[in-house]
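Sharing a structure below in structure tokens format, with a few things to ask.
What you see is the complex with one protein chain gone and the rest in place.
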Amino acid sequence: MSEAAMERRLHYLNVSYGVKSWLFTTDHKRIAWLYLLSITFFFFIGGLAATLLRLELLTPQGDLVQAETYNKLFTMHGVMMVFFFLIPSIPAVLGNFLIPMMIGARDLAFPRLNLLSWYLYMSGGLLTIGAAVAGGVDTGWTFYTPYSSIYSNSHVVLTVCGIFINGFSSILTGLNFIVTVHKMRAPGMTWFRLPLFVWSHYATSIIFILGTPVVAIALALVALERIFRLGIFDPALGGDPILFQHLFWFYSHPAVYIMILPGMGVVSEVIACFSRKRIFGYSFVAFASLGIAVLGFLVWGHHMFVSGQSIYAGMIFSLLSMLVAIPSAIKVFNWTATLYKGSISLDAPMLYALGFIGLFTIGGLTGIFLATLAIDIHVHDTYFIVAHFHYIMVGGAVMAYLGGIHFWWPKMTGRLYPEGWARLAAVTIFLGFNLTFFPQFVLGYLGMPRRYHAYPPEFQVLNVMSTAGASILALGYLLPLIYLIWSLRYGRVAGMNPWRATGLEWQTPSPPPTDNFEKTPIVTREPYDYARAEPQSEYAPGEVEHV
Amino acid sequence: MNAEKMIRNYVMVFVALLVLTATTTAVAFVDLGAPWNTTLALGIAVVKASLVVLFFMHALYSRPLTWVFLGAGILCLIILFTFTLADYATRDNVGAGPLAGAPAAGASARTSGTTP
Amino acid sequence: MSKSHPRLLHHFDDPEQQLEASQSGMWLFLVTEIMFFGGMFIGYTVYREAYFEVFAHASNHLSVWLGGINTAVLICSSLSMAMAVHSAHQGQRRKIVFYLLLTMVLGTAFLGIKFTEYYHKYGENLIPGLDFAFKEGNAGQAAIFYSFYFGMTGLHALHMIIGLGLLSFLAVQAARGRFSPLYSTPVEMTGLYWHFVDIVWIFLFPLLYLVGRH
Partner (left out) sequence: MNLGFPLFPDQASTMAPRVDALYFVLIGVSVFFALLISIAIVVFAFRYRRRADNERPPEITGDLRLEILWTVIPLGFTLIMFAWGAILYFDTYSPPPNALEIHVVAKQWMWKAQHPEGRSEIDELHVPLGRPIKLLLTSQDVIHDFFVPAFRIKTDVVPGRYMTVWFEATKAGAFRLFCAEYCGTLHSGMLGRIVVMQPRDYQNWLGGQAGGMTLAAAGARLFQSLGCVACHTEKDSARGPSLAGLFGKQVRLQDGKTNTADENYLRESIINPQAKIVAGYQPIMPTFKGLVGEEGILQIIAYLKSLDRQEGGPARK
């Protein structure tokens, strides 16, 4: 398919032009693009804050920034990355774009709500950035009371409003996904023919729906307490600060599964495609996603082992936290088993996926350290925890996000990215990441606490290694930004199915028409049946082989 | 289900709700020992709520999917309640009754106008 | 049901799918509301357990009469809402408008009673943060009770106001004959929302008003 042919054929990008066609679109694919651009913007703001943090930690004394500014920087890094990048990234960009196509639908169930959720996301984000510009907030992304509600004199209420509004954006996305998967599957698309990408987003949406409102209330109570001097969490008036931690972590632990489950969905798709083999134990991987979402709600107390929570409650939460690690282990073993006797080609998405499995395994195993009560006493609120969740978030979620962007880039833009540069970027990110965060495990067990802008001199060498790694990682992240934008103009034209994958989204031209399919496909075969299907890489537009 | 039957159901549920409201208010003035008053009040509230859900919101004759969603919500609420209260019930000194450890700091001058 | 239904949206195949999607969407939204109010209920329950005596004294300041009447008003509004949905299914235009207006009147009555209660509390200096004065026990803990009282009933009243907004929009639509047996989804959805707000009050009334009344 030549470039001119692609230009002449009508698809969702050239069907209309102009700002109004973007700002008032209800097409799930265009909304995915709106999210992609805004998420990249928030990611680089969070990344800027991270760079300043790492530079400050080069020296034991706090000499680059004052303590006050450092506290605002790590809070900004936390809030931006957690609420405005990690939680929405894969669901809002790849989920929005792909779920309707993967199940053979023309759009999500509630397109207008989908657009509203982007506007809520943007208004929440801009409000939070406004708070940062106005002076920032210095409570940490966890907003623990009574510091956040009484003693902090920074813009807590403004930031809390930003996050509160942003919460409704993820609630609406979750609601949209669940109803779409239940009600709008193409004929023949039974639950066990759904791609695992859809399963993981269904599990994520359960957490969106059940968890987000509780943190909205917790943060609203903090804002009320700050404005009207109430005593809800103020111990001097009889309030209990530990109650805030319960309400906060009730959502915020399932939120870390919101961040990782979509990544697992991307990895399942990429592993199957680039080893040309069915996923090993499809139903186990699918139910593992649901298992993680459900068990994720039972374990929040492991954030509070040393916080004054009762010893017995701590033991219950520790036991349940061990159980929640099992579904993740099942997934890792099934992915590895999928590689067995496959026909593996190490394209960039595959490099990201294999990197994900390695780093997520280390992240998951160190999670068991933290679920073990005695070890958590020593490592709670130290750099061991920082390393653990960065292995899951950056090693897992961000690697999977980049893998997914590369894997579906031809479908979203009709263009192929430069393979050589992409593989270089993936390797750079993998190496930079390990150099940044592995020393932090050692620092953590040595006892260096989190959120310290000055530290004892004996920790300096490990911190310098970590900062060196951070600079490589930052370089690694800039590469995709450059060559992906470059590929929009100069990338080779991708056909309908450049990777010869089996999903429904690869059975329609790329970039796809506004209604995704000429006529709704009828699904007759199991997912990922690479062995039998010989999917055509080239279709004459308009003629869809019954999958 | 024809129209008359539906309306009859509505009115019956309506009357039941009013009666239950009256009873829960009346019973509140009778001392039934510490835990029973609250349990009874909550029990009546649950009955009233299920009446509204089943008849007014047509949950009774709607698809099983509605029950799955409602069940998930209620189960998640129960998880929130049981684990949080489990912490408060067993906190600090064991055997000293519920919420022994909960802080009981007295009034403070910060609440403007409070007379200690 | 013919395929070319007047209100069928392009991404749905048939009206049943569209209706079921709206219903599932609404029920899911109500589940998020359950968790939204749930966060406040657990906070209130924890403190009520911890400071039962002070909460009982503080709760005795609330008038059971006004609370009881409000509950009855809300139950009547639930009935009239159910009738509105019922007549929307039947497509009887005048009845829909009548019942919608009746529900709005009852809703406004509820808010009226609510704000008179708030005004009484203002008179008795029982609003935390606004020269709060509480004699029969620990003022700090009583401030927590009243924070939750105003927080929960305030959030509930906000949901009532949103509900009244929806109802007025529907009343206008109904008057223009927009709803028919083929298409009455908005009325049904608003009905579900309204009944949910009533259920929240069904739990709020005993938990806030009937604390230790003996």
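For clarity, chains are labelled A, B and C in written order, and residue numbers in each chain start from 1.
One rule holds in what follows: contacts are C-beta pairs under 8 Å (C-beta built on N, C-alpha and C of every residue); 3 or more make two chains touch, one makes a residue touch a chain.
Nothing here was measured: the structure is a model prediction, and the numbers come from that model.
Participant: Check the options A:Leu116, A:Ala236, A:Leu424 or A:Leu479 and report the residue that touches the missing chain.
Facilitator: Hidden-chain contact among the options goes to A:Ala236.
Participant: Of A:Ser275, A:Ser466 or A:Gln507, which sits in contact with the chain we cannot see?
Facilitator: The single option touching the absent chain is A:Ser275.
Participant: Out of C:Ser59, C:Ser87 or C:Asn138, point to the residue that touches the absent chain in the complete complex.
Facilitator: Candidates C:Ser59, C:Ser87 or C:Asn138; residue touching the omitted chain: C:Asn138.
Participant: Which residue, A:Ser123, A:Ser307, A:Thr428 or A:Thr514, contacts the hidden chain when the whole complex is considered?
Facilitator: Of these options, the touching residue for the absent chain is A:Ser307.
Participant: Which residue, A:Leu37, A:Ala67 or A:Leu481, contacts the hidden chain when the whole complex is considered?
Facilitator: A:Ala67
Participant: Can you tell me which of A:Val15, A:Leu346, A:Leu478 or A:Ile522 touches the chain that was removed from the display?
Facilitator: From the options A:Val15, A:Leu346, A:Leu478 or A:Ile522, the contact with the absent chain belongs to A:Leu346.
Participant: Tell me where the left-out chain touches chain A, residue by residue.
Facilitator: The missing chain touches chain A at positions 62, 67-68, 71, 138-140, 144, 146-147, 150-152, 235-236, 238, 240-242, 275-278, 280-284, 305-308, 311, 314-315, 318-319, 322-323, 325-326, 329-330, 332-334, 336-337, 339-346, 354, 357-358, 361-362, 365-366, 368-369, 371-378, 380-382, 442, 445-447, 449-456, 458-462, 529-532.
Participant: Spell out, residue by residue, where the missing chain touches chain C.
Facilitator: Where chain C meets the chain not shown: residues 51, 53-54, 137-138.
Convention: only the chains that are shown with their structure count from here on.
Participant: Think of each chain as a node with edges to the chains it touches; is that a line, ring, star, complete or other?
Facilitator: complete
Participant: Just curious, how far off is chain C from chain B if you go by their C-alpha centres, in Å?
Facilitator: Chain centres of chain B and chain C, defined by C-alpha means, are spaced 15 Å apart.
Participant: Would you kindly tell me how far, in whole Å, the mean C-alpha position of chain B lies from that of chain A?
Facilitator: Roughly 36 Å separates the two chain centres.
Participant: For chain C, give me the residues that contact two or more of the other chains.
Facilitator: In chain C, the residues touching two or more other chains are 20, 24, 28, 31, 35, 38-39, 42, 46, 50-51, 128-129, 138, 140-141, 143.
Participant: Where in chain B do residues touch two or more of the other chains?
Facilitator: Residue numbers touching two or more other chains: 65, 72-73, 76, 80, 84, 88, 102, 104-108, 111-112.
Participant: Give the list of chain A residues in touch with chain B in this complex.
Facilitator: The touching residues are 182, 206, 210, 214, 229, 231, 234-240, 242-243, 246, 250, 297-298, 300-301, 308-313, 316-317.
Participant: Under the touch definition given earlier, write down the residues of chain C that touch chain A in their complex.
Facilitator: Residue positions touching the partner: 10-13, 17, 20-21, 24-25, 28-29, 31-33, 35-36, 38-40, 42-43, 46-47, 50-51, 128-130, 138, 140-141, 143-144, 147-148, 151.
Participant: In the complex of these two chains, what residues of chain B are touching chain C?
Facilitator: Residues 3, 6-7, 10-11, 13-14, 17-18, 21-22, 24-25, 28-31, 37, 41-42, 44-45, 48-49, 52-53, 55-57, 62-63, 65-66, 69-70, 72-74, 76-77, 80-81, 84-85, 88, 98-99, 102, 104-108, 111-116.
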